[in-house]
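The other protein chains are all here in position, but one chain of the complex has been omitted.
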Amino acid sequence: MSFFDLNGTLKPLTALKQFGKKPHTISYPKESKEAADRYRGLHFNDLDECIGCGNCSTICQNAAIDMIHIEGHDGKKGDSGLRPRVDNGRCCWCALCVEVCPTGSLSLTKDYLYVSEDPDSFLWTPGKDNPEGKEQISFFSTEETSLNVLDRVPMPELEGKERVKSFAEVVLGYNEAEARAEASRCISCGLCTEVCPEHMHIPEYINAIAAGNDADAVRIIYDNNPLPEMCGKVCTRRCEDVCAIASRGEALAIRWLKRYATETAVTADITREIVNPEIREANGKTVGIIGAGPSGLTAAYYLALRGYDVTIYESSAKAGGATMYGIPKYRLPIESLDKQIDYIKSIGVKINFNTKVGKDISFKEIYNKFDAVFMGVGFPDAWSLGVDGEDAKGSMQAFRYLYMINSGDKVDIGDKVIVVGGGNVAIDAARVSRRFGADVTILYRRRVEDMPADWEEIEGAEDEGVHIIPQGIPIKVHKDENGHVKSVEYLKAEMVPDPKGGRPKPVAIEGSNTIIEATAVMAAIGQMGDYSFLEKEFEDKIKIERGRFIVNEKQQTGDPKVFAGGDAVNRTADAISAIADGFRACKAIDEMLSA
Amino acid sequence: MREKATTLYIGPQHPGITGNMMVKVQVEGDTIVKARTEVGYLHRAFEKLQESRNWLQSFTLLCRFCVPEPDPVEESYARAVELLEGREVPERAKYIRVLMLELARMASYMLWYGGQNGSLGLYTMGQWSVGDRNYILDLFEELTGGRVYHMYIWPGGVRRDLPDGFADKVLRTMDYLEKRLKDYDDLMFENTIFQKRTQGVGIISKEKAVEWGVVGPVLRGCGIKSDIRIDDPYEVYDKLDFIVPTQEGGDIWARALVRRQEIRQSIRIIRQVIEKMPSGEFYNRIPNPHKWTLPKGDAYARTEATRGEVGMYIVSDGSTHPRRTHFRGAAYVHGITLLEDLLIGENVADISAIMNSLGTCPPEIER
Amino acid sequence: MEVVLMDILGAVVTFLVAFVVGMTYGGLSRKITARVQNRKGPPFYQNFIDAFKLGSKKSAIHHGVMHHFGPAFLMVSSVMTLMIVPVLTHNQWFPNLNFQGDLIFLLYVMTFGPLGMALGAGQTGNPNSAIGVTRGLSQMVGFEIPWVLALVALMIQYHTTSITGLMAAQAHSGTWLMFSSPFAFVAAVMAMFGMFRYSPFDIVGAPTELASGPISENGGKYLFVMMSSGSVFTFAKLTLYVDLFMGGADNLLILLIKTFALYLIPVLYGVTTPRYRTEQAVRWFWGWPSFFGLLAILQAVFF
Amino acid sequence: MMNDKNSQKIVDIIQNWARKHSIWVLAYGTGCGAIEIPPTMTSRYDAERLGVRGAATPRQADVLLITGYLTVKTMKRVIRVYEQMQDPKYVIGFGSCTINGGMYYDSYNTIKVLDKYLPVDVYINGCMPRPEAVLSGFAQLQKRIAEGRANGAQQYKDNLEWYRANQKKIIPNWIMPDYNW
Partner (left out) sequence: MKELKESIIKRIKANFADAVERNDFKDNRLDFSVKKETIPAILFYLKDEMGFVHLSDVNCVDWLEDGELEVVFIVWSPADKIKVFVRTRLDRDNAVMDNLDMIWRQMNTYERELREMFGVQFTGLEAPEEFILEDWQGPPPFRRDFDSAAYAEKTFWHRPGREDAQDVRESIADRDGEEIPDFAKKYSR
């Protein structure tokens, strides 16, 4: 430092030149700078897009988000009917809620101004309180930035070429690491449980798997499903349709996870050990069950747990009903089913095989013998095509075909098989036929995307070399000189939109007749029931309409002692609905008998 | 004759204090004979709160640890988690992180310009630099969506990619600030009164600096070259060309000079980063945050902030929530033992200046 | 009798003008400072609003009788200074109580306020106030030296101890004293920095050190009184400087131009500097300003 | 001749106008929100345009900004500071933490609901409120003052017992002078 620092005294004075410059000030509120394109301001929620999964509420580390009911959103399948409300007295605008929103309906806006004298006015229902926010959305999540894991862990499968060589199970199942990874995608919203007919505790068991606790998962699963391994392999899994993750990515593999969990219990004994169910003391009451299908077995299992003496009458040699005889073994191996049946038996359920009601034992006898009767008789017969030449040799019902194959019988189908229909039975029949080396073609009235069969099944069939001819309506089966199927003639169809807005209808195009050669034709256009076992005296009480029993919400028929469930009752006609019927019936029977 | 000592409470409500803390000093005349810092006014128990938040939720708390410069804290946490989990970070994310860290360093130094000069009565400097700091905050806002709380650097990378035209904006801002820094020099460093007020005040000797765990610009102001960016390089600092300025003297003046040079180095780094920025992914996605577990073990990651070494120590017991996290703030060593010792024998008028020069940040001490 | 009444009325007018001008200058200084700091700043009448608001505070606590001495003494000191300083020459609305030796009296009057402040601050029990007051007094001791030296030089040079005498001397010679006695002017201006307590000599009430020092316990009406007295004092001091060194003023406009020009010096310098510590400030005043003061005396004695 | 009531009204209006345009903010950064105060006060947003400026001591201040969370330890000082301020005085609650605890809602050391302990005039949304929001908060306060509704100090005096009970509940060691100013 010099004696007199002239530079140091004068240099700072250069600052005064700023006097003449334009001030940097933004004269807010007269003028204001627009917030950045990514600004994290107040929330906005697209109320119609939101499914009320509550993931925002769960991720919020400040407990700022409540799920509340708001008017006009009552909830439906796949929508809880709740919408987030943000407590701005908690929020820190970290936007984690935006990042985890599975639908992308929640976002933040450029609007950040909210000043109030009333501290109670900081509860903010995004979307309802700021409908104008839609134009100001600034911070949102895309599929790239979403914190939901959108891609499913791929399920290992046999190669298409390998598959057709045998009836080995096509789907190999997750190993532990894969299962944990897949389970950890779940956001535990529980939307799936509502669409599940049986309302299985899906988030709970998935969380148990994710936490590495398979035994707990098995226990949770067995809480209301005694045939979970079957479901884990062949369930129609409507739960996956409403999975929150599915709004942007691939739904959680709920079915495969159930399969993984139940397969960790390798044998019936181990299952018993893990589930360790509480079996109530025998109460002396008896229940008779007709049909050892999913509904009958479910009712039997849970009634047995409640201390009832349960006897099942089954016409076939094995239990399982349609799951045993209608589903090919490459989807549901017989060992797996046996294991589950063994477990049910170990609880104390008695099954009388090869006992057809109406033939070996009369319904009346059962009715009189037991305190309550449950009918899970299913649909043993199938619809026929109703075209000329259907009586030819080699023309058969796909359902019967599967029954015979699953019973171990041999069926001659030749090398060119045509399956008519687009449901799971059609695909199963086609794929089974492929395994016998036949060239298989599926003929379906509508488009491929209209097929009611699972898309995985359709893909699997295509992988295995099944041809699909969509929009084809069979009109005639040609016979050769031996009365054997020679070819099938069909008309091409065009899709005509339904004026009422329903799904488009196929209408045959005149003159588009096409003929394809065939050695066998299988009809897979639906099944129907056989209620001939019911004696006349019950007809008044046990009503049948459109081929199905009429029951109330407790599965009770007109006769208070008789309950019914399964395909013979519900229209969905899948295993999980049957299980649900059985479970409901069990509760109703228990209620009735313990009253 | 010994003068009677007066007790002065500097804080917690006091314009000269850096944040919400208190220094209780006993003065004889104008000379401090005893100083005692009292902290705890900002204790929110972050580390406790993090135990009840999962690994992702914990991340949002981080930027509140030290408000003027939150990014190094986020960076430390992100790197600690990545270290423990073995998660790779894409190259682009690393560059973006360095960009963020250096911008944050600049923003923090701009605030320091204001604080240091405010403590000495040169309010014009504060008006300029804190006003100009807004240009950096504007960049933050554009990049991260928040002015102050960025919540941007998170485990696996960064939250969003650079928006279009962002690089140009950064460069333009850097050009502007570089011009302004010259004005700052004229007003502040050339100013004879500033020099008189800072030279020879708050001297830390080299030996003491090591003994008392001094870090960051304060340590470099004592003539010891120590910078985590060089010593224990993280992200892509080893690929960038910059120097670590040191200054002999150990007084406020030396520390101010170090900071003056560092803010220029930051501009240099930012320009390099913009130039070298690779394309590609910016985020290595974490699993579903609700079920995201880290393997058992612990990790410690540290970052060079404007105040010195900030580090994050995390312990996982294999669950979705941290077992324990611990944040090591630079102010933790500067703000209590060192400050108490440094103030003894100084003029009561210099308390605020010394605190500012140490970069004392109370929320970092108490968390 | 009429004359006395007129004088009293004139005194009130003087006070009001001083108040308004002082306040406006304060506001303008805030505006100027703001512009140098790259911002728009408050309106120039902001100080009036502030003062009025302080006056309309519903409560103002005090810590005992002595507490009142601070604001009261400040006000008395300011008003007395104002009364002694001739505002406009030959204007009946601005009478002044000048007398022979008023320059010396002025030196005492001007220290009167800070001393009262010391009494008041002592009563508040706030150590910040106490330290602030000691600093203020130390600093006063600092700037009094060049200030007194400059005044003494003038007195010696022109053989008068009254302000009007000095003004008459300027009128007589036709040159302002700032040109005829440049050293005294420089020393006095340098002392003025200390008097105004703008940067770099604002350590007395430094917010970052002492939480506004002596006035820290004063709010509401007390602060209002202090603020007004400060404004009046500002005007009085500036007028005094104009009278002493710039030949006084015949009408208000010239007075305003001259005072404002003078006022800009500490304001603009203050914008660009940090503050000195007390002992540095004292040392500074005893350095160059006192040196110039001595030069002024030498000039007065030998030329 | 106007009666007293009317003249009082006019005086009130004038006084409120002055109060509205001269808001001295106590320089006390109680929480992290203090970080947006410097930008608000400095050249970019320049709150001084609106008559908002800092005051170093509570005696001179009109507004107490509670910038975010308040720990129990700070709470004690804040009460002290608030009681030292001169009537009329206002409190602005900054950001989430003052409204319902914000992100520290489960912390053992911060209070959650500010208006249980101090009368609050205006709350500003945000974490942190950016300078524009802060200025809007001041604007709202100005409106409230102009309308004569900003009577927090009176409210505090009237309900002192209730406030005191709440304060004492969280501050176990109450060694503070009574409210007598």
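Just so it is clear, A, B, C and D label the chains in written order, and each chain counts residues from 1 on its own.
Quick note on the criterion: a contact is a pair of C-beta atoms (placed from the backbone, for glycine too) under 8 Å apart; a residue touches a chain by one contact, two chains touch by 3 or more.
Predicted, not measured: the structure shown is a model, and the values here were computed from it.
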>> List the neighbours, among the chains on screen, of the chain that has been left out.
In response: A, B, D
>> Touching the hidden chain in the complete assembly: which of B:S58, B:T144, B:T173 or B:S226 does that?
In response: B:S226
>> Tell me which of D:V72, D:L160 or D:M176 is the one touching the absent chain.
In response: D:V72
>> Just to verify: which one of A:S188, A:S247 or A:T557 makes contact with the chain not shown?
In response: A:S188
> Going by the touch rule given at the top, which residues of chain A touch the chain that is not shown?
Replying inline: 52-54, 57-58, 66-69, 75, 80-82, 85, 87, 89, 119-120, 123, 188-191, 193-194, 199, 201, 203-205, 207-208, 211, 216, 219-220, 223
>> Under the stated touch rule, tell me which residues of chain B contact the chain that is not displayed.
In response: 36, 39-40, 43, 45, 47-49, 51-52, 83, 210-213, 215, 226, 231-232, 290, 298, 300, 302, 309, 311, 313, 315, 323-324, 326, 328, 332-333, 336-338, 341, 366
> Of the residues in chain D, which ones touch the absent chain?
Replying inline: 72-73, 76, 99-101, 105-113, 116, 169-173
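Rule of thumb we're sticking to: only the chains that are shown with their structure count from here on.
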> Going by C-alpha centres, which chain is most central here?
Replying inline: B
> B-C or A-C: which has the larger count of contacting C-beta pairs?
Replying inline: B-C
> Rounded to the nearest whole Å, what is the centre-to-centre distance of chain A and chain C, using the mean of the C-alpha atoms as each centre?
Replying inline: 88
> Where the centres are mean C-alpha positions, what is the separation of chain A from chain B, in Å?
Replying inline: 53
> How many angstrom between the C-alpha centroids of chain D and chain B?
Replying inline: 30
> Counting only residues that touch at least 2 other chains, which ones in chain D make the list?
Replying inline: 27, 42-44, 46, 49, 54, 56-58, 103, 106, 127, 130
>> For chain B, give me the residues that contact two or more of the other chains.
In response: 14-15, 60-61, 124, 127-128, 131-132, 149, 187, 191, 193, 196
> If each chain is a dot and touching chains are joined, what shape do you get: line, ring, star, complete or other?
Replying inline: complete
> Which positions of chain B touch chain C when the two form their complex?
Replying inline: 6-8, 14-16, 27, 30, 117-124, 127-128, 131, 187, 191, 193-194, 196-197, 347-352
>> Applying the document's contact rule, which stretches of chain C touch chain D when the two form their complex?
In response: 30, 34, 37-42, 46, 49-50, 52-54, 56-61, 128, 207, 211-212, 215-220, 223
>> Under the stated contact criterion, what part of chain C meets chain B in this complex?
In response: 33, 36-39, 127-128, 130-131, 199-200, 202-203, 206-209, 211, 271-280
